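Sharing a structure with you now.
Just one protein chain is left out here, and the rest sit where they should.
Order as written gives the chain letters A and B; numbering starts at 1 within each chain.
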């Protein structure tokens, strides 16, 4: 199943419109190219609507949001909805400031969001208005473990039911859920937290997977999460072998996405229906 | 001839002012340093004029243009013109939105532009107001091939005549033309389309070549286009050898520009006067 999702991205080569932060925007563009899609970025309110119209999906990432990009997100989002393009929302830092929490909540409220991808603290801040986020990283007490996995899955399903979005809640164990089903994914590695942008890149790639797999959004998100996790493991092995560091890891991670085969994804993906 | 252009860049070490998109801005800075120039970025209208005054060339790139950077481009452009600094215009995504098409057209109209560097669809959008661009990539039907090369050269010469700018229209075959002469360049590789920023980097580097070769803008643009193509080939060979991906390719591409010798450029450049 996952390998079909990947092949569909390579075949459709969807153009993805990103309104995203300037910290990891280059990585997001390169990961989209690596997975077989194409990126375009446009965040002026007067540019965003037309640009989104020529694309197949919209990736809204609120890291470094500002007074100019928030209306661009809203206008692009409404146009994407009118054109039935899937929208991915990445609520970077929701819970860390009221501007972020409120903007993410408004976007989720005003737009039909196909999928939300964030860490557990960000998703909780969105779902509960709680604010325990430590900057852009998940709070320790929020981490999904084997012990609280069933609870986390129930929470993700409930949030998916309320919003109509697939929920991809990533961390040491990832949970990918719609209203009815939740998957746990056990791919990935700690080194993904030692580069900036692992989450942002996953969000951009997930938007491409959603664009190329319109009928199966849950499986599309699951495939993207597994693909990123598998590539993280490949990159970690190569980085350790070279006794290198996080900058080399970032290069290997994007390279691994570029070289990922459907067979490799199928063989190495470790997910289960909860 | 080309090797002199490169040596002049290394010798003059021109400072290039870039008002450019935030997706590939880091790559643009590093490619300028790699080729022997120095970058500076300043895009606030109140900062751009003074900064351009201490530079030797201005690179205007409209990717991620916005309401703040458009007036900065205009003010910096007028100052650069007054100081007789060459201006390079990169009409990223012209044809994909009216804001981009109109802004590029206005800049071309209001300023004396020394060179325009874009893909065929972007240049066509500028020349004809046509809008067939697929985001930031050239539309398939626009591609320059051996069959339509003479026609593409005539188009580029005519556009150069009308605008007074050297036209560098890049793709599988590149065309570099002024009002009287057109060159075809057959360097480069497909992998340059699998990273973000190959075009933006070429534009930044071309601005440096224009700054260091004031009397020969056509040859300066030709040399920059050949240099980038040759370095793309070197980087592709290294990337394939390492069985790596697009992130490694980007690193090798910038490295190749850093290490490019005049002899290597002379030997590997494949261009012809049409």
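Just so it is clear, a residue touches a chain if its C-beta (ideal position, glycine included) is under 8 Å from a C-beta of that chain, and two chains touch if they have at least 3 such contacts.
It should be emphasised that the depicted structure is a prediction, and the values quoted were computed from it without experimental measurement.
Looking at A:96, A:173 or A:257, the residue that reaches the missing chain in the full complex is A:96. Interface note for the absent chain: among A:66, A:145 or A:261, the touching residue is A:66. From the set A:1, A:83, A:106 or A:244, the residue in touch with the chain omitted from the display is A:244, counting the whole complex. Interface residues of chain B with the unshown chain, by the touch rule above, are 15, 22, 25-26, 29-30, 33-34, 38-44, 46-47, 50-51, 54-55, 68, 250-259. Chain A residues in contact with the hidden partner, per the touch definition given at the top, are 21-24, 26-27, 63-68, 93, 96-100, 133-137, 194-197, 243-248, 250-251.
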